[in-house]
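Data first, discussion second: the structure below is written as structure tokens.
Only one protein chain is missing; all other protein chains are in place.
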Amino acid sequence: MQNNEVYKDINEDLKWAQINKDILKSMENPRKGYWISVAVCLGLIMFAVVAEIHQYQVGMGAANLNWPHMWDLYIATFIFWIGMSHAGTLLSAILHIMNADWRKPIYRFAEAMTTFSLMTAGLFPMIHLGRLWNMYWVLPYLTDRGIWPNFRSPLVWDAFAISTYLTSSALFLFIGMIPDLAICRDNARGWRKKLYTALSLGWRGDDRQWRNFRRTYLIMACFLIPLAVSVHSIVSSDFAMSIMPGWSVTSFPPYFVAGALYSGCAAIITLFILLRYYFRWEEYMTIAILEKTCKLTFAIAMVWTYLNLIEFCSVWYGHSYADKEVLLAKFSGPYAPYFWGMIFCGSVVPFVLAFEKWRRHLPMMMVVSILLNLGMWLERWMIVTPTLSLSYHPIAHDVMWPSWVQWFIVLGSFGWFGLLFLVFVKVFPSVSMYECKEMVLHRRELASKEISPVMANNPGGGAPAPGVANKSPGVEGS
Amino acid sequence: MKKCRILGLFGNFDDAFAAIADFKNHKVDGITVDDVTFLSPIEHPDIDDVLGPRPSVIPKVTLCGAAFGITFGFLFLASAQSNFLIQPQGGKAIVPLPSNIVLTYEMMILFSVIFTVIAFLITTRLFRKRKSLYSEKITLDQVAIEFEVDEKYIDQIKGVFKDNHVVEVREEVQS
Amino acid sequence: MGWSGVGATLVGCDMPSTVTLEEGKEEVVSYLVPEEFVIPGVGVWYASTCQQCPSGCGIHGRVREGRVLKLEGNPESSVNKGRLCQMGQAGLQAHYNPDRISKPQIRRGSSLVDATWEEAYGLIAEKTANISGSKFAWMTGSVSGHQSVLLQAHLESIGSGNHFVHETINNAIWAKVSQDMLGDSNPRIRLDKAQSVLSFGADFLGTWGSPLHFSTEYAKFRTSPRGTLIQVEPNMTLTGANADLWVASKPGTEGALALGIANQLVSKHGLSMSGLPKSVQSLIRGATIDETVTATGVDADRIADIASTLKRRSPSVVLAGASAQGHEHGYQCVAAAMVLNIILGNIGKTIESNGEFAYASMAPISGNTQSLVSFSQAAADKRFDVVFFSGVNPVYTAPKSLGLKESLANIPFKVVFSRFNDETTAMADVVLPLASGEEDWGTHVAPYQAGVGEISIQQPLMEPLSEDTRGFGDILLTLLKKRKESAYEGFADYYAYLRNAFSTIPAEHKNGASDDEFWADVLSAGLIDVGVTEKALKVKVVDFNMPKDMGNSSDMVLAPSARLGFWDGRHANLPWLQEAPDQISKVVWDSWAELHPSTAKKIGVKEGDMVTIASASGEINVKVYIYKGVHPDVVAVPLGQGHDAGFSRYAKDRGVNSLSILDPKVDKMTGELALYSTNVKVTKAAKTDDILVRFGGSETQVGRKLVSTVPADVYERTEGGDNVA
Partner (left out) sequence: MSLSNLVDDWSRYRKGREEGGYHDYEHMWGMSIDLNKCIGCNACSVACYAENNLAVVGKEKFEKGQGMHWLRIERYWDEPDLGEERTADFQQHGASFLPMMCQQCNAATCEPVCPVAATYHTPDGLNAQVYNRCIGSRYCSNNCPFRLRYFNFWSYYEDSWPAPLEMQLNPDITVRDKGVMEKCTFCVQRIRTVKDKARMEDRKVRDGEVQTACSQTCPTGAIEFGDMLGMYDPETGVAETKVTKMWRKHQVELGKTKQNKQTPDMRGYRVFEFLNTDPCVMYLDRVREV
């Protein structure tokens, strides 16, 4: 049991004041590395903007889209970002409900990731529109023309689902952050003071606030889970609702959701390692938590692989020549390298996660998590493009590769996401302080229970035994 | 007869809980546990047992939100669809249930969440002008008990605080 | 979004309903009202005649706001019966073409500079003032009607008889053979009556005779009882693509094959050769099945099969076209085909007389390539001082080996009537900008008319786009006035001339109408049938001999096949036709070489690769398209591309001109250029970055049921007897 001693989720002797100090420190004067990464992100964004302006002016032809490749990387990347957004929900909502308290130190940035990747994903449907300037026609607003969007279209469902998801997850992120904002308020000065005063909405942590806070948080979590599932099911229906071979697959919704959670978890591992390294948060982002996350990722990876196989089988036994052709084209056609790349990254690489040794090896995990995300991105591309290249009508059989415009915009989206995230970590506490405190307290009590079984059947209300008392926070904290 | 506010800061939960227990047991007559406002950096798991049951309306509001989301969502869609200037579907259902179910579902969640949040903001009395009686220690590592009572109880309350190793006591007389 | 929804139900009450303009309501609902509810303007239709190829189809032009917008076939016309081909459709772009010449040009030094008509006419008058007739010549494309009359008059006025009429795409030898054997150069082909057609490279759906007319006939031919089409040619033409049986034959062996089939018919199916001269009879006897197989490479049972089909499915028609006549023994090949007709007894059944057009002076003069050869010779011999060109582009269509381009330098004064700055125009001393077919007056007599004598009217469909272009007739008239004022002073312009011509037309054609009414009727109908003088075909087989060695050289043969589209290259400047995929290869905006897979394998090229095609007279580099519709010993490079930069922005730097590398071989009997007899070597060339663009992602249906085919007998069983046309 030596290991378990070493790898604790969190060290219960951690002082509360220390927690505040460590986390708040992360929000202070950035170091050089920070500015460099900001510069990189801005650079990527700039390229993307140039590309988009060009495309806006000359038309979608600039993206090298053609007949029949009406969609390509834009939609693929859109799905990719939507997928990534699901991890935050997984960690903050699902694990919250399941009382897995190891989530507490890492769910905040995961949630931020959710919000930001949604903000990124939201850009793509607009970018890929032929007439961007009429984008708002997808929304049901009252016009004197008395026309509405076509509510039958999965694209409209997307608009609804994504706006709902964005609203909810943003609120969820904010509400969950209020107590921490109060902490920031009490420690900040200058403009930050004003900012946090405004944002913390006068939180003072009295029992009424806490009580309602807990309920609200729980309820929102409960709603966020089905929402997340529905959102990606709806995104999958963009394809599942069509009649195109390789798209109209019944198993797409679960397949997409699995893929979403998968890529999300991978992204969390990446950011986890980065934050841990950058902010020296070994105390909070512990190897033990990383391991748990990795195990979770591995499980999802296997689910994803399974659903993949299911899809292949159902196509194979479905006896629709077109579907089979598309599948075979993926296996052996011009897209084969990317397809097998996806299989490798998505179904082979995760087995690294199965080994404790590697799970605890940060650089390795870094590489793996990035590979996993690459795989997931390829997956989306392999869903969108081969079908277009090779559908029912042979006259339209064709292979087409994206132009620089598409690539720039795709890369730019990563820059955009990165920038948002970088701003976030400096303005908001990216680790939940109050929940770390809860975690510490909780672990401490568990520990104390181990010490004196008496406490077990003695609810916290009663007068505590002295031994326990001097273990309670105040003494050490003050 | 002046109303008066008093706040006692405690070093740890146990002292505070002990104090609350005292009030429970009517150490000060006229003051019950219901007058206690308990401030803390985190929510202690046992807080409900200590303070006794205190209700929250939020779940009900959420329910209303959901109900509203469903009804309004569906009605909105249906009215929009049936008002379409030209029926674009050439004889297919005007109010297509499958897609409307999907969209209504989203609306339900959206409004539930929004209602919940609003309810939260209201019930927790946020947005209020901050009370003068507040210690930044509370967001750090100390817990506090606050009363808003008649002047005459102040001393007794202080007494109880003292018995339970209070760290600091603040009071304020309202004009 | 919520509020808008509320609005929808509450505020919605005064929203416009699904009303549209023509329902007389005021509110126009934009944004959901599609094209459907735009109120179309009312077009006016005028009849005219298509100028895109010599066939002389009647057209209707839709005119709005003084612009002609669309051409359709004229249902009145016996030639095209209301139909129109892609070239005809694209006539609009020849008219509205951005590269049209809008001003007369006169050569100053090395370059052509804009000038006024007075200068141009002045110069012409000066040069032709006292020129001896033998020093003057006209070179035109096929010409007919009153333009022809004026043109002849102009020649007379100069006292010259030199009129070279040149068309690269012609069936001159067929005409000659028919003339010799049937006494009618232009017999009527009754596809509608025929039960089977054996065509030796006669692309009657694309380029042979009157394509559009034969297409309409073909529709009848194909309706039950459905005729069988057998096409024998070195590379697939549009007709071949529609054949029930397509047979690849080495160019030059068509005649041998025809004789072989004749032999079969006589020996196996007991048809008589009586009436044929001894020499021909012996020819046929000599063409035993083995002989034929060795000569043609077509296998025996196939030949037998063709013979029996022709016998079984009689009456039949045997036709011969470009690839059969394009040899030094082209006449014999066509003659052999005609002999088949005679043996099969088609004369009088499916081959009738078209009758004689009533007005000889207006009768169509069809072009040929012999004129091109003789003209180049004459030019080389410095026989001409002044030559007028119109409707031809000999510098493009003449093989380099004829040296025409060089010898044109020997002609001191070249006047070119032209719409575009094509290769010949570029060498002119005076360029006279012609009005387009949609701006000009004229009368035309279609070279092929099914037993009627129609004069088709060409009337302007709109005002000229440029005030400095003139109609062909107008220019001729002016030139004539300059020579003998007296005869033509009565006519202000060509319109007046035509008007007058029609008022002097014999009364029986006017059937009682007053002069003006009659003219109005003619204009609205677009044509008038002046009838033909009946005449019967007199079969008289001339004896001919078939050379034994029919170009069986080890080299490959170049097939400069023509297409309904670019025609002889004159339409390469029309973007619609450039972008319309070639019917066979589906190539766009380019030219290509067709190779048989086995040949391609031998040379080691795949689709899109560059090959060098070298003949004794030059070489071209062109990308290859590989398919099974071409004989392994043949490389086919369809005509059309490879124009000089000046011609058109659309034809600029596109492909090659396969005519340019032809050897100067001619048919011994008629002097026609032997287009299909040039031996070439085909070798792999360095790949270029410019790629072969083809339409379509697949050459096959990969298991889909897109085009399904049923056997003819099934068709007869189910739909026999009725004609849903």
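For reference, chains read A, B and C in written order, and residue numbers begin at 1 within each chain.
The working rule: contacts are C-beta pairs under 8 Å (C-beta built on N, C-alpha and C of every residue); 3 or more make two chains touch, one makes a residue touch a chain.
Here the structure is a predicted model, which means the values were calculated and not measured.
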Contact partner of the left-out chain, one of A:156, A:175, A:307 or A:425: A:156
Per the touch definition above, residue among A:10, A:388, A:410 or A:433 touching the missing chain: A:388
Option from C:222, C:269, C:311 or C:400 whose C-beta touches the chain left out: C:222
Of C:581, C:618 or C:671, the residue in touch with the unshown chain: C:581
Where the missing chain touches chain A, by residue: 58-61, 64-71, 125, 128-132, 134-135, 137-138, 146-150, 152-156, 159, 238, 241-244, 388, 391-393, 395-396, 398, 400
Positions on chain C contacted by the hidden chain, ascending: 8-9, 12-18, 22, 30-42, 64-65, 67-73, 80, 82-86, 88-90, 92-93, 96-98, 205-206, 211-212, 215-216, 218-219, 222-223, 226, 228, 231, 236, 238, 240-248, 309, 465, 564-565, 575-581, 583-584, 586, 588-590, 596-598, 627-629, 649, 691, 693, 695-696, 698-701, 703-712, 714-715, 717-719, 724-725
Touching residues on chain B - with respect to the absent chain: 79, 82-94
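Here is the rule we go by: only the chains that are shown with their structure count from here on.
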A-B against A-C, pair bridged by the larger set of C-beta contacts: A-B
Rounded Å distance between chain B and chain C, as computed from the means of their C-alpha atoms: 90
Centre-of-Cα separation between chain B and chain A, whole angstrom: 29
Chain A-chain C separation of Cα centroids, rounded to whole Å: 67
Two or more partner chains touched - positions in chain A: 140, 145-148
Of all residues in chain B, the ones touching two or more other chains: 76-77, 80, 83, 85
Residues of chain C touching chain A in the complex: 1, 3-5, 7-8, 11-12, 15-16, 29-32, 696-698, 700-704, 706
Chain B to chain A touching residues, read off their complex: 10-15, 17-18, 21, 37-51, 54, 56, 58-59, 62, 76-77, 80-81, 83-85, 88-89, 96, 99-100, 102-103, 105-107, 109-110, 112-114, 116-117, 119-121, 123-131, 134, 136, 138-143, 146, 167
Complex contacts: residues of chain A adjacent to chain B: 15-17, 20, 140, 145-148, 150-152, 156-157, 160-161, 163-164, 167-168, 171-172, 175, 179, 182-183, 185-187, 201-216, 219-220, 223-224, 226-227, 230, 234, 434-435, 437-438, 441-442, 459-461, 463-464, 468-469, 472-475, 477-478
